[in-house]
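Every protein chain of the complex appears in place save one, which is left out.
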């Protein structure tokens, strides 16, 4: 890896972190050590590296080994001192406003919020407690805006898609933006950026000020999927499970574009929830879409769902090929139903309280080799539970591919073993092989993909 | 007491209370019973009774015996149901916006904040902990605005002053407002209203939008000094000590108008703090002022300070008779020094962290007959401590005059006994007698004032 | 007259006058001489004298004989240099924002607008042309705001009323403001100030930002009725006829408080228009009101209308004694009808195009002794025409009382002779005598009123 340009700088926050008590500033500066520091440093680096296309947490951490971030106490508030920071985050020596904002969003979510949330007597051992935790974190990040009509469209899909697919996501975002809709993604490149870019231009055309480009990420993934600079609200959830819950509780509809294992994880999570009996009748528009060239991929995914979770699962979404305007029209239609439903049930527009999320989907899954090997993957399970376990399997694969911890586990113990009924294993194997063939597991630098798993029927 | 017009209504909040979690709403509605409820009901009644001139907590509570306030849980947030509420709070059946705002400010401060603040690990047994508590409460009420130059002028003085004095406070407020200054008071009638009214007109003339009329009150006093409707930020602090700390930490300068025991309490509190050695050199503009007719009163107060705390205490303020423009000019001048000092010391503009407040001034004083009788009032004490004890003596008198609890104590046990050195007792007795003679202890309905204390040399 | 404090200063505009072409600035600075200059100087003096209570144009002009105002050309725009200006317009050497605003409003309306309007091919010889002229002048002053619901309440009445009546106008303004209504007056003291002051406080209570306090004046009257500083939009119309047309075209309803000859002029103008057959069915809420003590006055006026214009005229207004809330409720009700009517007829909310104003009411009336003597005042005329002539009679009396030119005419030729049928002359004489007895023709300094007219039956 070549030498990167670096810069030293000192920045102050703007907004809610400006009024800290002396005690809080002290807590923050003490947090400049230990585990929290490691986490914050990693997120900060990813944010400063914004816009760069790097696919692997390790790579970026190694590229800026000398990067340091120090939290200073001032009577007037907190100040960050950056040493050897990526120069791209600056224009003529001044940090780009969005980058500065995101840096303090990270500080807020990682250091500050965790302290505060610990203090609140939230019981993380209950499903209700976990939902409360997600709610508090989002509220503290000022993500929840009461009284605004449902218009947050979540876009899921791969972070490293081909040019045609990327252009298609921009077009879909453009059509959504023309219809005054906002965009929420995992906040990295690829599908996480395209729709936001398209919507930015469309919002400008429609003279919409205050369009929202909401990015929900997690410490483990942020380095691999550095937040794109369009994001104007960044929230860092502590793990993938809370991040997924945040997506389905603040998003009013979801569009799924082509992607790899991460997208499959998200899709299965969503289906597992929507299939829960308590959620029957609850409107939640879901569209699978892509350009003509992606049709085979989408059909494959559709077939996999049919083969494993059955036809009932397939009824929860619609597939639209190569028609951005139609995607936007369907979504607009679906959001009307959401609005009416929430109004009738007197539910908040800004947080989907009525959506039942089973504890199985909320509990963090630790992708150790043992946990991966022990996943029950059988059609004998209720679809509901099978979806949960398939979600975990894909979650493990994502970790093994791009998350720092997962990569190290694979380096140590070799690929995960995924076991189960042939009726599930065969479609799974087929899908994963297709992902590899279609370069949906692509790594940085164009290196050949070496699977971090073995499917064992 | 004649029958009052009452009304039933249901109101929803606007602002920060709109996004509550289901758990929080539940906590709130459970708070509809017990001690917290009693407190909230009392404050709510005072707020709804806004603008009415009643001088006694008992009176108003008795006038609206049937008043009830119910907190309802809705998926979308909290809703208040009011039964038999004072009709004056409504215009053609709709609650006046400022009243609605204050009602939810009370809910925020009394019910919600207390829960949250309990959860935070703030140690109320330390001076630092108490200051932190005040900071958190003010921040949660969005009172602290970073980056705004020092311009909050606290106005202290009586709630039942004569017409000439009232007009004078309006004129001073007008001159302050013409110079772009904001007003902070105890938020009731009299001196707490006049300066705000004058500043409102002056701000309109200077085309200043967003002028601040900050009212700091406490549950025990709010009924006697119902918030005047100009107040556009209401904060309810839990007791007089935290309220006084809030005044001196958010206010940048203080003007003292004629008043009775409450004003004396505030004045002694302020002098006691400013005389603390740690606060030497810390700029804090203080002006005593009134119309020509109030000159004897101001001189009396000045003499009392000289006789008890000495000449050093007198150097902390300036007396200006009958010259509103000069008061405003002096204050403007003083605020410049405050700004420069904070900038040099890198202290926040929005919270006076550098001001040392001794624990003696922070600890709540419970005005039982025993506590009152045991106050040490001697010139042998350091001026500092003597000021603290004199402050407590006046605090007890205020409680005996207008606070619900104090009134009941006096009804039961007769007047407080205040003992001490003749060198202190004589000036005190003289001052209190003058207060009575000048009707500065006036009660509602024009009833003759019966002292709730006896000064025993 | 004692010596006044004066000050020299230089001020720049804020807003629409900031972008002038070099040619325009030149035109303006050339206007520093001749008739336009005299007019502008007079208005400027009145504005700078704001808040002072002087009842006579001559008095104020003589008090500041040395006052000069120079218009300077700068590349960046226009700048005003003031010499020997009234010191009350400044706070610590800086001009009060509202005064500065009004000064440039005067410049805009007197110098600039007249040039522009002359350039437009508006035909002032037609009724349509005059209305167009009023429209252009108001639009240039940014008074016309499309899409805002009808809520401008015009308040007419005397500029020198007694304290009780003044307090009553404040209360009515307060009730109007509580109901979100805006105030438009002739912009001087008395009735022109009270409702604005009350509404300012009420708007603050209702958290209404951007409440409008619209003042419509004319060069001939501004010195006698200096704009009160609450006015946040000042428009100077060239003469009383265009000013009256502006009132009835931008106002959505009218409240008439006690007043003298000027109020009578306004009232007769309004009745004459509303009685025009073309305006039948056009809703226009009109309320006559005052405190209990003003009841005889209001009944007298009512009787005069009945005696001269008949019962039909009386049906165009309602009389409400001593009930501010009821006045506001009636007005709110009436405005709803106005809104519905305009919506149905597709008429603008911001300009009452559909109101027919006869040319007789639009043509300036020059109150020479000959013109006054020749007024036809007979019940044989159509009510319509009689109203127009009565309006002219009162207009002349106002001129003789307070307008510079009228005062000089009276000084020269003695009182006007007003002639007509006994059936009209007797009620007129009675009304005028009552005005004098009630001090509604009061002059500054409390001098005895010497009538500027003689009623000749």
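When the chains are written out, they are named A, B and C in that same order, and each has its own residue count from 1.
Everything that follows uses one rule, which is that contacts are C-beta pairs under 8 Å (C-beta built on N, C-alpha and C of every residue); 3 or more make two chains touch, one makes a residue touch a chain.
Quantities reported herein were computed from a predicted structural model and do not represent experimental measurements.
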| item | value |
| --- | --- |
| Contact list for the unshown chain, restricted to visible chains | A, C |
| Touching residue (missing chain; options C:34, C:93, C:147 or C:281) | C:147 |
| Hidden-chain contact residue, picked from the options A:83, A:97 or A:124 | A:97 |
| Touch with the omitted chain, as defined above, among C:132, C:239 or C:323 | C:132 |
| For chain A, residues in touch with the removed chain | 91-92, 96-98, 101, 175, 178-179, 197, 200-201, 204-209, 229-230, 232, 329, 332 |
| Those residues of chain C which, in the complete complex, touch the missing chain | 18-19, 21-23, 74-77, 116, 119-121, 128, 132, 135-136, 139, 144-147, 345-348, 350-351, 353-354 |
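Here, only the chains that are shown with their structure count from here on.
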| item | value |
| --- | --- |
| Of all other chains, the one whose Cα centre sits farthest from chain C | A |
| Rotation in the CA alignment of chain A with chain C, degrees, nearest 5 | 180 |
| Residue-number overlap at the chain A/chain B interface, same or different (half cut) | same |
| Cα-centroid distance, chain B relative to chain C, in whole angstrom | 44 |
| Separation of chain A from chain C, taking each centre as the mean of its C-alpha atoms, in whole Å | 64 |
| Euclidean distance of C-alpha centroids - chain A vs chain B, Å | 49 |
